[in-house]
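Every protein chain but one is kept in place in this view of the complex.
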Amino acid sequence: MEGRRDVIEERDVSRIRAFADGVIAVAITLLVLNIEVPDLPKAREDQLGEELVDLIPSLGAYALSFGLVGRYWVVHHRLFEDLRSFDGLLMALNLGFLALIGLVPFSSNLFDNYHGDPIAAAVLAGTLGLAALTNMLMVRHIDAQGFWGPDARRPPEPFAGATSIAISAAFFLSIPLAFLSIPLMLVVWLSVLMLPYPLRRLGRRRR
Amino acid sequence: MEGRRDVIEERDVSRIRAFADGVIAVAITLLVLNIEVPDLPKAREDQLGEELVDLIPSLGAYALSFGLVGRYWVVHHRLFEDLRSFDGLLMALNLGFLALIGLVPFSSNLFDNYHGDPIAAAVLAGTLGLAALTNMLMVRHIDAQGFWGPDARRPPEPFAGATSIAISAAFFLSIPLAFLSIPLMLVVWLSVLMLPYPLRRLGRRRR
Amino acid sequence: MEGRRDVIEERDVSRIRAFADGVIAVAITLLVLNIEVPDLPKAREDQLGEELVDLIPSLGAYALSFGLVGRYWVVHHRLFEDLRSFDGLLMALNLGFLALIGLVPFSSNLFDNYHGDPIAAAVLAGTLGLAALTNMLMVRHIDAQGFWGPDARRPPEPFAGATSIAISAAFFLSIPLAFLSIPLMLVVWLSVLMLPYPLRRLGRRRR
Partner (left out) sequence: MEGRRDVIEERDVSRIRAFADGVIAVAITLLVLNIEVPDLPKAREDQLGEELVDLIPSLGAYALSFGLVGRYWVVHHRLFEDLRSFDGLLMALNLGFLALIGLVPFSSNLFDNYHGDPIAAAVLAGTLGLAALTNMLMVRHIDAQGFWGPDARRPPEPFAGATSIAISAAFFLSIPLAFLSIPLMLVVWLSVLMLPYPLRRLGRRRR
C-alpha cells in the first residue's frame, strides 16, 4: 500500500509487537468465560459433582483453544521478532490476523456449545485456518519487501512460511473431515499443536 | 494546566504509551463479546446453519469496529511515538481519548443490536468522531507546547492533525447521512479505514 | 517483612510496573461492561432514543469512574517511576492496591444501578478511599526504607504522600455526605479529579 520509502523503524516495531501481545493475551484469557459455572437450585446442590463431570468437554475445549491460540502466539512471536521494518499493508494484515485470533473466544464457545455439530467445528477450523493463512501472507510480504532484520534467524524462500502453510492446510482440510467424523478432525487439530517444530528444523537444515 | 516547567520525561512517556496500548488492546478484544452464540433448544439444533447466517451482520460489525479501533490505535501510536514530553492537560486529553475508545464495545454492540436504526448508528459515529476530535486537540496541544522529540517525523502546522480532522469530520458528517441511508453512511465509515494514508503523504510532501 | 538485604532491583521494578499497568488497564476497560445495551422488543424499537436518554447516568458513571481510575493510575505511575528497589511488604501493599482498583468495575456498577442510594455510593467511595490509603502506606514504606532511585523527583517527608492523604480523606469524608446529599458528594469526588496538581506543586516548592 505504501512501499518501502515509508517504512516504520525498529522503535515502532517493538510497540506493534506489544500491542499484538496484548490482544492475544486478552483473547486467550477470555476463553475462560466460556466455561459456565453450573446454576443448580438449592434443592439439587448435592448434584454438583455430576454437573462438573458434564463440564469436562468444556474444559477440553478450553485447553484445546488455549493451546492453539498459544501456538499461534508462538508463530506470530517468531515472525515479528526478526522484523526490522513495517509498512501499511503489513499493519493491515497484522490487524486482520489479530481480529481472527480475537474471534476465537466466540468460535470456541460455539464449538463447545454445539460439540457434536460439524458446522460449529467448521467455524472454529475456519477461524484458525484463516488466521494461519493471514500469517502466511505476512511472511510472503515481509520476504518480498526485505523487512527482515540483519540477524534474522529465518530462512528465505521457499521454506519461510512453511509452518503457516501446514497449519492453514490442516485446518481447512479438517472442515470436510468434520462432516465425516468429529474425533478424526480433533486428531488433525491436535497434530497442529505438535507439527511446527519438525518443519521449521527442516527449513533450517536446508539453508 | 501545568505548563512546560512541569513536563514529564521520556521514561514516563514510554509508560504512558504502554498504558494506552493496554487499554486499546483490551477494548478491541472485548468487541468479540458482542457476537452471541445462538442459544437453540435441543430440538432445533439442526438449524444452527441458519442461525449462523443471521450472525453475519454481527461479524460484519465486529470486523468494522475492530478495523476502526485498529486504525485509531495506529493514529495514536504515530502521535505518541514522537513525543518527548508531556503535561497534565495532555494526560487528561489522553484519558478522554482512551475513555472514548473504551466505549466502542458498547457503541458497537448498540449499532449491531439495532442495525437498521439511525440513532444507534449515530451513537457509534459520535463516539468515534469525538475520539478523533480529542486526538486532534492532542496534536494541537503538542504542537503548541513543543512536545515533539528531536527526531519527530511529523510535519508542523498546518498539516499536523489533518488525518484526525478528516476522520472526525467524516464521522460527524455521517450522522445526518445515517438518517437518509445506512448503506451510504457505511461507505463513509469504510473510507475512514483507507483515508489516512494519502493525507499523511500529502503533509510530508509539503514539508 | 524482609528488610533491605533482600530487595529486588531495577530490572524487577520495571516488570512490577508493567504488571500493575496491565491490571489497571484491564480494570478501566471493563468499566464499559456496566453500560447495558437496551433490550427492546421488536414492537418498541422506535423508543431507542428515549432508552438512550435513560442511559445518560450510566455514561456519567462510566466517565467518572474512568477518570478516577485514570487519576489513580497517574498517582501510582508517579510513585513507581522513581522506585529503585522493592521488598515483600511493598509487593503485598501493591497487590492490595491493585485488588481495590480491580474492584472498581463492581463498585461502579453498584453505584450506577442504585444511583440514588447512599449505601451504593459509600461502597464506591470506600473502595477508592481504601485504595488511596494503601497508596499512602506505600509512600511511607518507600520513604522509610529509602527505596527511591537516585534521580527521584519526589520530595521527602512530610509532603510525600500528601496527594494520597488528600484523596483518601476526600473519599472517606464523602461517605457521611452521601447520606445528606448525593450531588454534594459528587462535587467532592469531582474535586479529586482536579486536586492533586496544586498539592504536588506545593510539596515541590518547599523542598
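Lettered A, B and C in written order, each chain numbered from 1.
We adopt the following convention: contacts are C-beta pairs under 8 Å (C-beta built on N, C-alpha and C of every residue); 3 or more make two chains touch, one makes a residue touch a chain.
On a predicted model such as this, the values are computed, not experimentally measured, just so you know.
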Contacting the left-out chain: of C:E51, C:D117 or C:D143, that is C:D117
Name, in rising order, the residues on subunit A that touch the hidden chain in the full complex.
17-18, 21-22, 24-26, 28-33, 35, 37-38, 45, 48-49, 52, 62-63, 66-67, 70, 73-74, 77, 81, 197, 201
List every residue of subunit C that touches the chain not included in the displayed model.
1-2, 6, 11-12, 15-16, 18-19, 22-23, 25-27, 30, 33, 88, 91, 95, 98-99, 102-103, 105-106, 109-110, 113-114, 117, 119-120, 123
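We adopt the following convention: only the chains that are shown with their structure count from here on.
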Over half of interface residue numbers shared between subunit B and subunit C means same, under half means different, so which is it?
different
Averaging only over C-alpha atoms, locate the centres of subunit B and subunit C and give their separation in whole Å.
25
Taking each chain's centre as the mean of its CA atoms, how far is subunit A from subunit C in angstrom?
36
Per-residue multi-chain contacts in subunit B, two or more chains
18, 22, 25-26, 30, 33
